[in-house]
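Omission of a single protein chain aside, the complex is shown with its protein chains in their original locations.
Entry: subunit A
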């Protein structure tokens, strides 16, 4: 008896208060305040310590808080000064001397100087450094060629490399090279990543777990001050919910809009921005054994796949057809003379007949998702259909992303004939050096999972890596692309165009080819 009376009263009380409180707050609209930009992110950041993170999602916040010695020139992947005003490279390419910008201070008031630069690199690279334990630093190998960092004078710092390494400058421009405040690391220790201090146009305000990271305009910034008072990064992991928030006005900007949702943002109140980036989506072919050991069969696969249909129909125009191993976003190193393999099923059949490989059975590793993999299952199915149409017999095996990497990275031998893969890099050297050289076969610690080997390509890549002159490097990369396209160790499929949507209250926003999100010049009305 007593139980029920309590219950009935509770029903009424709960229902009434629920409705009343709900109704009272209804007029509050989803409008975001002016001067505050709210960005929909794809995940909660891991840490705000640039040396400790690897995800583009985290970099999008970091590049607004921190700065590096150099940065990518807006709209390009070329390097220009940022916290350094200039640099000199020794004749043999092993010594880089940087002159630092005067009058720059970290957000905690400590000065930016040569000591600070040395602290940053020693922390990452020197295992005996007192703050090396604030790691692990998963991308420290970007700077593994750095032998020592020396303070020449207060505003001059010198790096000595173990061997000439041309991508050094673009690696410095990558977020792993962003400069943190030594004093803040000393004070925060392993928790530095949750209270970051840099030199950038925004200062850190607060991080509410799973709700928001808030950064505010840096009033004492050495350069052009930021166009907004604050930026809020909201992690919204579900893509549909992110789209709904954008439509409802709960966020002002979202990145990585699903291709199928782009149609909802046509019209006056939204702007869609696109930018091709240093991304390439390809199929690794097993050149060591099976049908793809024959170059003609690898070329046949390139002719057989209708890449136009994949980028236009499966990816709804959010990518372009790739011609070779280097994405066109590396404008200075990209070989404009290369045309993609045309879609020519007849030619593919001829090549297969000549090679005597008709009806060849292929095992194809497909992933369910993953960084830069776009829409891997529909893409894999389309590819399977195209290959079957010219006389292959393709069976697909699907894996979750981490499992997939565990299968593919150690090499395809004995397991598969082909596998999907995608890379986003910051220098034209990275991908071919790690995935196309003979010395990059999986047993030697590289990513050449299809065992492609061409001594000419090996020589070109070694030479390009040690040449410090950009024009010489460009020429070598262009030759490499021509040979690799002809040898067809991969099926070159697509270069992704990153996209973003902003509301009509946002002005001055551009996407960068580096896929980083520079928000300092953005204005929110």
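Just so it is clear, a contact is a pair of C-beta atoms (placed from the backbone, for glycine too) under 8 Å apart; a residue touches a chain by one contact, two chains touch by 3 or more; residues count from 1.
One rule holds for everything that comes next: contacts and distances are computed from a predicted model.
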Per UniProt record, missing subunit out of "peptidoglycan glycosyltransferase", "Circularly permuted type 2 ATP-grasp protein", "Acyl carrier protein" or "Glutathione ABC transporter permease" is "Glutathione ABC transporter permease"
Residue touching the undisplayed chain, where the options are A:400, A:456 or A:469: A:400
Among listed residues A:151, A:183, A:212 or A:467, the absent chain is touched only by A:212
Out of A:139, A:197, A:366 or A:519, the sole contact with the unshown chain comes from A:139
Given A:238, A:308 or A:469, the residue that touches the chain left out of view is A:238
What residue numbers in subunit A mark contact with the hidden partner chain? 1, 3-4, 7-8, 10-11, 14-15, 18, 21-22, 24-26, 28-30, 32-33, 36, 38, 43-44, 46-47, 52, 54, 135-136, 138-139, 141, 190-191, 193-194, 209-212, 232, 234-238, 240-241, 244-245, 247-250, 370-372, 399-403, 405-407, 409-410, 422-424, 434, 442, 445-447
